[in-house]
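Here the structure is laid out as structure tokens; the discussion comes afterwards.
Excluded from the complex is one protein chain; the other protein chains are retained at their positions.
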């Protein structure tokens, strides 16, 4: 009922939300900005920017450390944001919400603190071919350190995981599974429930790289039943430099700390140090306070619209984007899985993506070009890189029409 | 000559600089705020807050990754801040300036990437008794992981390192030295040149925890001849969540990466990954872009005043603070080394520091109370914690007079 | 402005009432309890307060004796002292109810406070409500009490 109401409101207003974003009100090379690079970093609504500035002007102090008023205000705001995150992803407890500097650190934390003490030579870690480098390299480093094996689930021509191969590769050597919830290069939404069900049978934990999941759909970590869920603020309308590791309490409890420092200890002495309880055990040092508070403000903003409304809006827009792109002769869509989030990679004729990027930028259109930190995906599709348009809640059909027009111009230049 | 001019300007204006800081213009419990907690986190000048907000409103995008205008602007601003840091600490090259989330991460990075592959059972790491937990716990974790020994240089009753003991403890087993440049709990400025000279003889690298050094004096890492220098933005008028690891290029070059992820690679494939060159090898994932840009703005601000002017101002103020405190009957100063930065810990009668903190806060005076993340220092002085007043460039004699008056009031309440 | 000052000063006097200062200066039941059947430590990692609470429960699960050791600020010591004073003679269940009532009162959950009988001289700690940064000090011993009785964990923290 309350959900439905929020949805209702969301539906009415989502097209107008782009005015909430100061960055989208500017001209680039004489054209109003069309921002189609939200999968790299989304823009921030004014409410997030202003919440951060207000904190910095009025309430800034170190957290957890002082009895004075500013310190108390800062701590309340910081811990309040943790409650918002807990609620946003429906973690069972606030102890399960660890603030990190981003998805990358979240994944490294799990690799080093959970896996490294556990892995024996010959054990293996299962990832997939469509991962972001942040969900590849930490595991490569770990496997080097432990002489474990990295197993890579292949993908098909549409950019989907080869699930039968995954099942075959999933033997008793596998001690950890780490896959993207949503691929940043291809948009593929992976069948994570199926993967988690398989892993449950073998009692192997699953980490989901949720960097591209959280911005596009309602996430419920308990319903997903994943063990770890990693995401970044800057893909969900908050600043860079802040992210979250959700972890199942029983696992986090058993893990040694990742970094040592202030705040993560109960008592320090040279004869022995006692670590603090969750979530502080994993938050060594002064955290990114304004980033965390900004993340909380972004969650407030997203919830005021409703994640279902956002998902619906983006789904319709993605369909329009794919349709319109396919009308262009010489286009090749890369990433054509039936289940996709609002990301579309493509090639146009034999124009190098980088040249496309420049020509589009000249029309005020920001897309991302290159390997999208997913070189193995590029190798799979035998391309040096792609052009990628990715959508946020603030995009509309007009943005896509502008993109398509500019692609026609690029064809002309290179004809 | 130019330095002298800057100094001159600085001298004339430093007393007025407090108006640059929005947070200092507020009332707390009906009194204008006296902020004496800069050693925990300093306040930010309006120019830093506004630079960040302006970036977020106009130029935000992911760095290093796009050809579009915003991405290019963000990258320029981010890399421009690196140049400012290089200049600020006089690193030989911008490759030696690694952005981290703070001092804590900088130290953990060195412990894990430099030391962990190197240390053998029985080797040892030398730290001191006056370190912040961030320069203790990473080494405790490392020593557990490698069966190495942690050696702790004792301190005397004034809070100074026992240098003869240090020399004695410095045998051929020592593979790493990590000491604070300035103690956060005691204010002691350690004889780091002497320590570095000793270490040079034995060819052992030295890490300086500069969290409390950088805000109070001009730092020249080449002149210091240290191997690593770690510091945090939020102690030098920039936001939390951003810090720096300066490292000597030859050492950084030889170190394996710390975290894996985007940006720190040249090429990723499942047959082998090549890491990026410095400094990117150590900057995995999307960094704290606005934090780094804020740090650059804070450096601009500090340089507009001049670090020598700041040091001179704070030195005079510290002398006044110590004099005035000592006039109070029942006061016990903790940390009385002749060479000190502008930090003063104390006890008053047998009033618990926490109660002092509350009474002072009620007068609008923010001090820090507790163990200051330096429990071994508290154990050394056999106190449960201290009250600590720490000074920034914006403090003046009036602040100290207010502090002293409030301490007299506390005595009354507890008489 | 002077009204503000007066009001603020009142808050401070409310916090540091004579009864509190008295218990802080001369804590009751201070020291180790050799006959203790239940014990737990309380640590506030952020300010360094640490104490250990001892309880002696008899066969009827009644608290025959209670004491505490440790160091802390006036609020945490007074609270521990008042706690021991209050719980001696109570059943374990009653003590847990008191824990609930006491912590609810400080966190301003009035509805709970209404249900529970008067807190007696523990009311002296109600001034802490105006000092949210100090609620953890006032509840530290109480969390240790709860840990000791339910023997969940050897160390309670109030972070």
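By letter and in written order, the chains are A, B and C; residue numbering begins at 1 in each of them.
The rule we apply is simple: contacts are C-beta pairs under 8 Å (C-beta built on N, C-alpha and C of every residue); 3 or more make two chains touch, one makes a residue touch a chain.
Computed from a prediction, not measured in an experiment: that's the story for all the values here.
Asker: For the chain that does not appear here, which of the shown chains does it touch in the whole complex?
Answerer: Contacts of the omitted chain with visible chains: A, B.
Asker: Using the touch definition from the top, which of A:41, A:95, A:160 or A:369 touches the missing chain?
Answerer: Touching the chain that is not displayed is residue A:369.
Asker: Looking at the full complex, which residue from A:270, A:320 or A:414 touches the chain that isn't shown here?
Answerer: That would be A:414, which touches the missing chain.
Asker: So which bits of chain A touch the chain we can't see?
Answerer: The list for chain A reads 29-30, 351-355, 358-359, 361-362, 369-371, 375, 378, 384-385, 413-414.
Asker: At which residues does chain B meet the chain that is not included here?
Answerer: 64-68, 71-72, 76, 265-267, 274, 276-277, 280
Following the convention adopted for this analysis, only the chains that are shown with their structure count from here on.
Asker: Touch graph across the chains, line, ring, star, complete or other?
Answerer: Complete.
Asker: Measure off the straight-line distance from the CA centroid of chain A to the CA centroid of chain B, and report it in whole Å.
Answerer: Computed from C-alpha means, the inter-chain centre distance equals 31 Å.
Asker: Once you find the CA centre of chain B and the CA centre of chain C, what distance in Å lies between them?
Answerer: Spacing between the chain centres: roughly 37 Å.
Asker: Multi-chain contacts in chain A: which residues touch at least two other chains?
Answerer: In chain A, 65-69, 71, 265, 267 touch at least two other chains.
Asker: By the touch rule stated above, which residues of chain C touch at least two different other chains?
Answerer: 46-47, 133-134
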